[in-house]
Every structure is written in structure tokens, then in C-alpha cells.
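Take a look at the structure set out below.
Only one protein chain is missing from this complex, and each of the others stays in its spot.
Order as written gives the chain letters A, B and C; numbering starts at 1 within each chain.
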Amino acid sequence: MTIRVGVLGAQGKVGQAICAAVRAADDLELVATVDKDDALTAFTDANTEVVVDFTHPDVVMGNLKFLVQHGIHAVVGTTGFDDGRLAEVRGWLAESRETGVLIAPNFAIGAVLCMRFAEQAARFFESAEVVELHHPNKADAPSGTAYRTAGLIAEARAKAGVGRSPDATSTELDGARGADVDGVRVHSVRLAGLVAHQEVLFGTQGETLTIRHDSIDRNSFAPGVLLGVRSIAARPGLTVGLDPFLDL
Amino acid sequence: MTIRVGVLGAQGKVGQAICAAVRAADDLELVATVDKDDALTAFTDANTEVVVDFTHPDVVMGNLKFLVQHGIHAVVGTTGFDDGRLAEVRGWLAESRETGVLIAPNFAIGAVLCMRFAEQAARFFESAEVVELHHPNKADAPSGTAYRTAGLIAEARAKAGVGRSPDATSTELDGARGADVDGVRVHSVRLAGLVAHQEVLFGTQGETLTIRHDSIDRNSFAPGVLLGVRSIAARPGLTVGLDPFLDL
Amino acid sequence: MTIRVGVLGAQGKVGQAICAAVRAADDLELVATVDKDDALTAFTDANTEVVVDFTHPDVVMGNLKFLVQHGIHAVVGTTGFDDGRLAEVRGWLAESRETGVLIAPNFAIGAVLCMRFAEQAARFFESAEVVELHHPNKADAPSGTAYRTAGLIAEARAKAGVGRSPDATSTELDGARGADVDGVRVHSVRLAGLVAHQEVLFGTQGETLTIRHDSIDRNSFAPGVLLGVRSIAARPGLTVGLDPFLDL
Partner (left out) sequence: MTIRVGVLGAQGKVGQAICAAVRAADDLELVATVDKDDALTAFTDANTEVVVDFTHPDVVMGNLKFLVQHGIHAVVGTTGFDDGRLAEVRGWLAESRETGVLIAPNFAIGAVLCMRFAEQAARFFESAEVVELHHPNKADAPSGTAYRTAGLIAEARAKAGVGRSPDATSTELDGARGADVDGVRVHSVRLAGLVAHQEVLFGTQGETLTIRHDSIDRNSFAPGVLLGVRSIAARPGLTVGLDPFLDL
């Protein structure tokens, strides 16, 4: 039996890619698409089970309220969720106990796994550093993902009582050793011809472990979204971040 | 309080490295070392809590029997354990219920994590391949570790119902696509200047995840052995493989 | 002073990308574009100095004859040039001694440099292998570029009297050691999420050198084409391959 899927923001670039991915999947059926001028009732009319929302912070709360109230599960990539918004969503879900909502800042499975493995490996190695590499039009350095990864590493090490990575540097040209994020050094490369890449390096006596994620295409969110669509019915309530869906 | 540690095969190359590592650790105390002509009673005399055994298949069973009967935990890197030998060890342990024995074929934490992460990631990607790179004096291709890694990947994919990696190759120069291990392609590079390296590659639409382990030193077993020494008292009975000690 | 540039096959995907690249360059001026139904005289009318031809084997010879006879330089990415065709082009050029024609199978500068550096480094290392990695829709393994690279390495080593790479493999799972191209092992990885990548590995006692080329975009020919456009006037006669234009 297939899952009946709807897409919000279906005309947008991301929305179109998701529609295509749903259509290409044997176990999913695209039963309703809605864009800004369409009524949300298209979803209830079509008996939709799961709706994917990649829209805009201005409209996503209205969308979610409607979906939850009608018992339709939601997989959400729209940004702008702060604690207040998350609490509001939890409130709606309390009234619709079998409905599930997944809100994730990053649906690229490789990025999520990279962070997760980095967190798991962190306490077993003397040294840990992060190198992230992006196209030269990126405004922030380090990337949000690298910053978060370094923070997770630092936290895991602190919890396990692992000290700082050894570093005998006594003469440094300003900036050579990178940025310090909670004691973990992060280096940002900006290079024409790249898209979005991250390498987490761990080392101890005689061996190193490297976990690298390369993203070369904006469509790398699609497999993660489909994973959410397939699993959300089994996870009622609010889930933030794709990790729990990976069942690691 | 420190753990009282003994080392068997203490004069060997590996044994010496382990003695050095134990001496360098603040929470461990090296209280007895035994080599081929020494009596095992040195361990009981010294009130040893954990003994590390990197000796030889010919003597390891005698060593283990003595240790278990005296309630001394053992961390074993000696090879040659088949099902019969493991059953014998379990038998001894049944009579000494608080004693723990860890027998592991590979103590390099990075190698163990690389395999484990590969197994966890396997079902999320369309494609999976393994490239292992070693010094040119190696006799077997692929390496045992690569063979095992590919097998674990294949098993995880089969269990999750993931099909074979896509591959449109229709014209192949013999061997170009590597060896086929349960449907996972494995490539063996042999190059002067290398020691032991492995790269596991996963890919799906627009993104790839790479997990790489580099070992450049025979001492890369030391951190894994110390982890075993520190954790074995909390794990009575027989444990095969370092994985369970990583608490992932 | 700017160079007056024309483009043949201007409506095609590649042609459009070249037009965009020419327009974006300060030192080049796009003065004429011609597609299949347009007259070649558009180039003479516009006083064109250099024409870029990414068209089809069926029409490229007619294009080139016209251009050479009118003293217009040509930069050609169209395929299908055998020895007979090259001789014919040389014949036309003999009558128009100041005109230059560049015909190249690969305009990606990184790919050309990767091959060139591989050739230069080949004789200094005991071991050499090639790993190429492509999307899983590729029909041939190894790639044409990897095959050519391995051949160049083998030739350079033979010329310098360097023997085969050492290899003690005595137990091999079929295909593990890759394909043998003139004594150089070549491994072909096929992975979803990749485009076109190549890694050349050299090793000797205690050190390795790796040269890697990553191409993630079909537009990677543009910088090489512009290099040809800028340099062709200084290189009358026929040049095959981009290498000589790199002045290494």
C-alpha cells in the first residue's frame, strides 16, 4: 500500500524537486499539491496522509495548525522555528495525539550522519579538528554545520572527561590554527568550484579517523525528506532534527 | 585509585609498547610482567587485577585458564581463537562469574569505529564501495578488514531491503570495477610509502559520505588495549571484539 | 584592446555557456553567433578574430575550411577528428600561414594538468596507481581519461627505466587489484552523488604524492576555452590538445 503525500510550496524550486522525488518513489503517491494561492482543503479533500512543507516562516505556522488539526502528518524544512513556535506546535499536537510533525534544519542524510558519527567518535581520540570547504560566495565562516559539529564534539569530550587536543604551537601566523569553537579548531576553506563539504579529523597514537561529507547538489535533501515521509506515521508528537529517524 | 595491570609477553615488541603505554597512564599501575620463562604466579603474587596477553596461540589457552581461575580479568590480542577455543574459555568463566575476558582481533579504535559507522550508514545510501590501500608487501587483496567491512555493509543493506548499488557499466577492462564482496565492490591499492588505510564511500543523490581510517604505526593498538583494561572489570564473561566496549 | 570572438553552435547547451563566459570576460567581445541555419559570413561581416566551435562532426570540417580560408582562428571542442581529418586541416592551414587552429578533446584545465603532472612525477616513485570515481550511469570502466593517464605514466616510467610497481599480492579475490593498463593498476569506483573525479597516487619510501581532479559541473570547459581564445593568435598552425597552451 502506498502513502498518500501532499506538497506545500509545490511550485518553488525545492517543492518541484520534492514532487519529482515523490512521483519517482514506488511506495509514495503524490495526491495533492498546494501553492500560495491554493486552499489547504486540497489536502483533506485528497485524503492526504503526509504533507511536506518547504515554504516560508510567514505561512508555515498556519499550514501546520491546519494539518495537525486534521490529523495529517507533516515533514517540515521551513526555517525560523524558535522555542516559542516549537511550544505552540507541541500544544496543537497535544490535541491530536496520533499525529506526527518532523521539523529539521538539514535533511541531507550525509550531513546528519557526519555530525552524529563525529559526536560518537569524539571521546576516543586525543585530537579533533574540523575543516569545512565551501564555494567563495558564502558569507559566514565557519559554516553553521561546522560550528554545530565542533560544539557537539566538544560536548562529547567534556562529558567523557577528555582534555583539550594537544598543541605545541608556540609561533603562529595569525589565523593559521583556525577558529576556536569550545576548544575544537575549525578551518574554513573558500574555493571556486566547490559547493559544500566538511571533513572531521580525529587522531590518536598511530592512527587517524576522517569523516567527510560532500554535497554537490541542492537536491541532496530529497532522500532525507522521503525518509521522513515514510517514518512519520510511526512517530507521533514533535520531532526536531532528522537524527531520531535514522534509528542509529 | 589505580588499576593494577600485568603484561604477558612483556619482552616482545608489542608487549614492550603495552608496558610503556600502561606506565604512561596515570590511572594504571604496571605491577607484574611475565615472559616465556617466568611463572604465572607473578600475577597472583602482585595482586594483579587485569592482565594483557599478546602472546602466541600455543600458550594463550594455558595463560587464560590460570587467569580466569584466579579471578584476574584478561584483555587478549593473541590470534587463533576458533569456536572450540571460545567455548572452552566460556566454560572456565562459568566457574568464575565475576571475571571478564575480552578477546579482540583488532584493537585500533579507528578501525573498529570505521567498520561500525560503515555498518550504520549502509542502508541510507544508494551506493556503497570500499577502497583499501596498503604497503606493497601485503600478500592478500582485499585486506581482511575491507572484506569484513564490505560484508557488514552488505548485511545491513539486505536487512533494510536496500537493493544493489546502481552500476551501468557495460564495457569493462578486466578488474576495473574491483572485487565483488556480497554485492559491494572492493578496490585494493598497493603503494610504496603507505601502511594501512581504508576508505568507505557512500553516495546518494547529490551527496556522498566518506569514512576513512589511516593507520601509520604498529602502536595504534595501544589506546584500544587501555580502553579494554579500564572497562573489563565492569563486563564479566566473554566479550569478542572491541565494539561493545565503545558503548556506541 | 579586446579580442573579437564568434561562437558556432551558439544555441546549444555548451554554446550558450561559452557565449555567457565570453560576455563575462572584460578582454573579450562577443561579436557574432551562428547556429545551424545561419550563414558563416556573419563571422567575416563582424570582423571576427577567433571562433569557438562546439558543433557536430558532420559540419565541423565545413566550418573550419571557411574560417581558415578567411584567416579566422578557431578553438574547437567538436569530436571525431581522426588522422585524415587532421591532415586535411593542416593542408588548409598551409595556405593561410598566420591562422591558428586548436582542437582539444578535453578543455577542463584541471584534467589536463592532472595528466601532465602525473606524467612528470611518474619516474620518481616506485609505485603508481590510478583511482577514478564517476556517477553510476557511466558505461565504460575505466574512464577514457584514466586509461590515457595510466598510459602516459607507463610510458614515462618505461622511458626512464623504472620497473613495475612492487606488488607482493599472492592471494587475490578476482578484480581486487584493479585493471592493468600497461602495468599501471586502475580502479573504477561508481557511486551515486559523484560526477567525474580522478586520483593519481604515487609512492616511495616513507612518502606519497596524490594528484586529484574533481569535476562537478559540465561548465568546467569554459576556462580552458577562454585560455584557447586568448592564446590562439600567438600559435599559428594546428595544435592538438590544450597542453601546449599551458606553457608548463
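Going forward, a contact is a pair of C-beta atoms (placed from the backbone, for glycine too) under 8 Å apart; a residue touches a chain by one contact, two chains touch by 3 or more.
Fair warning: this is a prediction, and the values are worked out from it, not measured in the lab.
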{"item": "Residue touching the undisplayed chain, where the options are A:A118, A:L201, A:I232 or A:L246", "value": "A:L201"}
{"item": "Sites on chain B contacted by the missing partner chain, in the whole complex", "value": "193, 195, 214, 216-217, 220"}
{"item": "Chain C residues touching the omitted chain (full complex)", "value": "108-111, 113-114, 117, 120-121, 124-125, 202, 204-220, 222-223, 227, 246, 248"}
{"item": "Residues from chain A at the interface with the omitted partner, ascending", "value": "125-127, 129, 131, 133, 136-142, 147, 165-181, 185-194, 201-208"}
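Everything below uses one rule, namely that only the chains that are shown with their structure count from here on.
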{"item": "Copies chain A and chain B - rotation angle from C-alpha fit, nearest 5 degrees", "value": "180"}
{"item": "Chain whose mean Cα position lies farthest from chain C", "value": "B"}
{"item": "Same-site or different-site touching of chain B by its copy chain C, using the half cut", "value": "same"}
{"item": "Identifier of the chain whose CA centre is least distant from the whole-structure CA centre", "value": "A"}
{"item": "Gap in Å, rounded to a whole number, between the CA centres of chain B and chain A", "value": "33"}
{"item": "Inter-chain centre distance, chain B versus chain C - centres from mean C-alpha coordinates, in Å", "value": "46"}
{"item": "Contacts with two or more other chains, residues of chain A listed in rising order", "value": "214, 216-217, 220"}
